[in-house]
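Report on the following structure.
Moving on, here comes chain A:
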Amino acid sequence: MFGTFCAVNDVSLDIQKGEFLTLLGPSGSGKTTLLMMIAGFLDITSGDISLDSETLIGVPPEKRNFGMVFQGYALFPHMTVRDNIGYALSVRKTPKAEIDIRVEEMLELVQLQSFADRKPNQLSGGQQQRVALARALCFSPPVLLLDEPLGALDKKLRVEVQEQLKDIHRRVGTTFIYVTHDQEEALSMSDRVVIMRDGAIEQIGSPKELYEKPESKFSAGFLGKSNFLYLEDGTYALRPEKIDIAAEGAGAAPRMTGKVRSVTYFGSIQRVMVETDEAGELEVDVDNWRNPTSFRAGQNVDLMWEDHAAVMLQRSED
Partner candidate 1 sequence: MLALRKHISPGWWLVAPFFLLVACLYLGPILNILWLSLSDPEPGLQNYSKLVESDTLARIMWTTIRICVITTGFAVILGYSIAYAMVHAYRREQSFMLTFLLVSFWISILVRTFSWLMLLGRKGPINEGFEAIGLISEPVAFMRNELGVLIGMVHYMIPYAVLPLLVNMQTLDQRVMSASRNLGASASQTFFRIYLPMTTPGIVASALLVFILSLGFYVTPAVLGGGKVLMVAEYISVQLLVTVKWGVAAMLAALMLAGVLAMLWIMSKFMKLSTVFGGASS
Partner candidate 2 sequence: MSDKQFMRETLVEGAHAFKAGKMDRRTFLALCGATGFVSASVLAGDAQAAADHVVMWNWGGQSEECHGSAIGEAFTAATGKGLKFDTSGPLEGKIKEMVDSGNVTADVADADLFNAVSLGPTGHLEAIDYSVVSKEKTLPGYALEHGVSIILYGYAFVYDTEAYGDNPPENWADFFDTEKFPGMRSLYKWANGSLEAALLADGVAGDALYPLDMGRALSKIKSIKDNSLYWGSGSAAHSMVVNGEVSMGMIWQNRGRNIENDTDGRYKLVNNQALAMPGAYIVPKGNPAGRDAVMKFIATAQEVDAQLKLLDCLGMTPSNPAAFNKIPEGQQDYAITSAKNIEKIVYNDPDWWGKNGGDAVNAFLEAIS
């Protein structure tokens, strides 16, 4: 059990030892601010941040023992990779031999053994990212904070590094607190995701919980796509892939009927936008393998879904 993290706007959050927790939100949602407060670079005006039920208020950043991977990596440009990684131990006056051994371990962990004596500006973006990771993990911090660590990488490399990060998390067992605005990244890597909005927590849960049981329109819309149904007893979120579609009259017990406005083909799916009387425009993702029917604009269709596919939102305000 990891104590309670409190930040502005009444954020209250327990983080489990060893978990991979992601703070997810659009820019300006306060996720980086929260991370900086945890790291000690920003002061909090009220509330408490504690580690193992000991408060961290008033403890300067260098005494908190949290590793951190910065946006843009913030490597020391005048030092070699080796010196960058060993810095945390070196400022702790660790004996040189000990540092050397630990740095070698880290180099191996991030597979940069052959780059140890280069300067950061002689490395690629992905390599720099790994140096930043190794540097932050070198002193075995109980918590590693990562601030959009993959933001500067291109899409293909990012997927690769995501795998490496997960792998490293598994191997070192350190608690990761990970900030990102990329929902796929959040879903694929995290044990738990905290969706943040306007400096407050919108919803906390495992990726599956958040996806399957969004509590608000914001959660539902930010994590994946969602249709919203405004019924008498409340607002429901309905994921596009959970709607079945058939030509008019071909569906069994259709819940709604509507007219196709547009069809977009994506290979594995086709996205059909259907105009309904009851719920306005609905997005339907059709699995092309399971439902090879081709739809065309102007066509009338039947829409069906199972009862539990539509999730009633606990908070229906915007």
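Structural remarks
Note that a residue touches a chain if its C-beta (ideal position, glycine included) is under 8 Å from a C-beta of that chain, and two chains touch if they have at least 3 such contacts; residues count from 1.
These made the cut because all candidates are chains of the complex that A comes from, given by their letters.
Predicted model, so just to flag it, every value in this text is computed and none were measured.
This complex places one of the candidates 1 or 2 in contact with chain A: number 1.
Interface of chain A with candidate 1 (complex): residues 39-41, 60-68, 70-72, 74-78, 87-88, 91-92, 121, 135-136, 139.
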